[in-house]
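Omission of a single protein chain aside, the complex is shown with its protein chains in their original locations.
Let's turn to chain A:
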Amino acid sequence: MAAGVAAWLPFARAAAIGWMPVANLPMPVAPAEKSKRQDELIILNVSGRRFQTWRNTLDRYPDTLLGSSEKEFFYNEETKEYFFDRDPDVFRSVLNFYRTGKLHYPRYECISSYDEELSFFGIVPEIIGDCCYEEYKDRKRENAERLMDDQEDNKDAKLPNMTFRETMWRAFENPHTSTMALVFYYVTGFFIAVSVITNVVETVPCGSVPNQKEVPCGERYTVAFFCMDTACVMIFTVEYLMRLFAAPSRYRFMRSVMSIIDVVAILPYYIGLVMTDNEDVSGAFVTLRVFRVFRIFKFSRHSQGLRILGYTLKSCASELGFLLFSLTMAIIIFATVMFYAEKGSTSSKFTSIPASFWYTIVTMTTLGYGDMVPKTIAGKIFGSICSLSGVLVIALPVPVIVSNFSRIYHQNQRADKRRAQKVQKARLARIRLSKKGSSTAFLHSKRNGLFNEVLELTHLPYKMNLSEQSSTEEEQQLSKSTSLLESQHHHLLHCLEKTTNHEFVDEQYYQQSYLEAGLQNYSSQSPSLSSQDGVTGTCCTRRSKKHHTPLPNASGPAHMPPLRHAHPRGLQELSTIHIQPLSTSRSSLNMRVDDAAPLNCQSSQITTAIISIPTPPVTTPEGDAHLPVGPAHQNVVKVSAL
């Protein structure tokens, strides 16, 4: 039940008068307002800043610090106020929660200090309002990740008992762990650079022999270059094999991008070794040499920035795709237009539309080589339009890519889809939770209420229970456990049950009874059953169900076989009530699981036997009619708790 509507409870109860003429059964007793306390202001002094509010406002949430008796620990007798040595700024949000029923998260507040305050005041963060919940969750996730990163950095302390394999893997992944790893790191880096430079220099024409034309160095010093190449490939192969050996999951390692690059870098050499100087395949062999340039990508292991760039390009795939697509569209359009515009002119270079593609690309990217220029006036006009639009088309996706890069660089990125899914699921779960909370609170209190009434009625001289003291204590605790607001609300629901002559039960119980109703011919109760004893229509067919084992879920199946019989007086009747333990789950925000029905927590299963003893009829008819749902006769005796 939300806080704000707590003030409307009197209205809801007054409106219940509309049910009265329809109901056929007497209504349960209204909860007595023990001390009609006038609404008073209480002062909350938080580190010097005084907040004032009505006492009722705080009572709306009895399962928090301020709403329960826990705040009495902070009461200052001299100044007659409650003093809390906490942050007053965050307390503002906390108090607003009581006032409005919505908890807000201020953006400027640090997430961990906010969490601390919330846990101090006993407020579950899940009830943060939808307006601030996204922000809260994002900040919380960031914080958790930061903590995890810090932990990982600390984890680099050398653990003893690491196998040689694990040490090697750690050395490969993080070169700063040991000197050996650092040396290895630099050596491989050096050899990558050497290999790349060799490939480049191979093609430079060096020193001309006078009688021949210039030859590239590669063909002049074939042996030297071959040796260099061999050395580099040796190193790379050894490195790859070592990584493969050390990897915790070899299959995963082989599939990773870096290892594929490694393989592609060294494969051409081996293929070249295997293949002889066959003229047919020499063309293919040359192509293979191109792949040697991939060795430069091995540098990405050494550079964080390269990795981020690669990741950015991968994540901006859609923008890049858009760029490509729009460019293609524009190229085709303009190429067609230029071709037809230049068709007329003589000796035009625009021989076909594909030939115009080259012109369009060069113009749109503002390169303008000048090898193809339009000569007709129409051609020139369209050519200028082409260059102008080129600027636009290319300028569009670039800022997106840039901002993506910066975003990735600054924070970890989770897949957006996964985040959206989680948020959606969590939101639905919260709504379900809060709804469930209020309905289970009623069922839960019905269980307690029955027990409470049983205890209350044992205040007669025929009490023979365990110990008088414990029962009164428990009774006090039980009565305190539900605030006045809740007891009034439950009384209202009780009246509704009486009006319709049906009871609220939880889902599980309903399924059960539904099945049973199908099995046996369950005749519907005649609603006009009424008698002096306050008997309700339901019979105690539940005796047969007492061996049903409950499930420990939040709603807690309630077995309340109400014992009511239209038995004439003078009959002894024995029924048992099975009260199952409540599961202490914090899912329901309104439920106070701690002190509710402490008797239940003592033993796993309590069986109370209730015997009705024949006694002279009750004193006043009013007393009779005001009997609650519980036992049929007033003089019910609780014999023992077995």
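The rule is short, and it goes like this: a contact is a pair of C-beta atoms (placed from the backbone, for glycine too) under 8 Å apart; a residue touches a chain by one contact, two chains touch by 3 or more; residues count from 1.
Keep this in mind: contacts and distances are computed from a predicted model.
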item: Missing subunit (named according to UniProt) among the choices "Kv channel-interacting protein 1 isoform X3", "Calcineurin B homologous protein 1", "Cleavage and polyadenylation specificity factor subunit 3-II" or "AP complex subunit beta"; value: "Kv channel-interacting protein 1 isoform X3"
item: Selected residue (touches chain absent from view) among A:F11, A:F226 or A:Y270; value: A:F11
item: Hidden partner interface residues of chain A, rising order; value: 1-2, 4-27, 30, 33, 38-39, 99-100, 365-366, 390-391, 394-396, 398-399, 402-403, 435, 438-439, 442, 489, 492-493, 495-497, 499-500, 502-507, 509-510, 513-514, 517, 522, 524-525, 527-528, 530, 538, 625
